[in-house]
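Okay, so here's the structure we're looking at.
Note that this complex is displayed minus one protein chain, with the remaining chains in position.
This part shows subunit A:
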């Protein structure tokens, strides 16, 4: 089963995305706590994309696809027009350093990497696809 949602790069649209993720995964028996972690990671990825790659231009669109198949990791694809914000290229800052420096940012990358099993970037049909995987028990397609 594949679920698709297209949104403009406006931070206020993050709630729509979170609701879409919750609703899609909720249909497959995914435990609520797992859903909330996945929502957290994707919220982070999408807000990074909106802010850093598109400067919150509401006219710029990207797509989120969720693929659920029996016995396989759930695949999340964030499909963009080619602008890359590759979190694999960013180091995870130590929590102690962030606190000491009174920083507000820097937590997100750590969060995504600790929640998702795999994060990779691929090119497909002229678009950049950020592909994230998460193996969740009891996910039924």
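The definition used in the following text is that contacts are C-beta pairs under 8 Å (C-beta built on N, C-alpha and C of every residue); 3 or more make two chains touch, one makes a residue touch a chain; residues count from 1.
Quick note on the criterion: contacts and distances are computed from a predicted model.
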Complex minus one chain; that chain's UniProt name from "MoxR family ATPase", "RNA polymerase", "3-oxoacyl-[acyl-carrier-protein] synthase 1" or "Anti-sigma factor antagonist" is "Anti-sigma factor antagonist"
I'm checking contacts with the chain that's been left out. Which of A:61, A:75 or A:111 qualifies? A:111
Touch rule applied to subunit A and the missing chain gives residues 11-12, 14-15, 18, 32-33, 36-37, 39-40, 43-44, 47, 50-51, 95, 98-100, 102-108, 110-111, 114-115
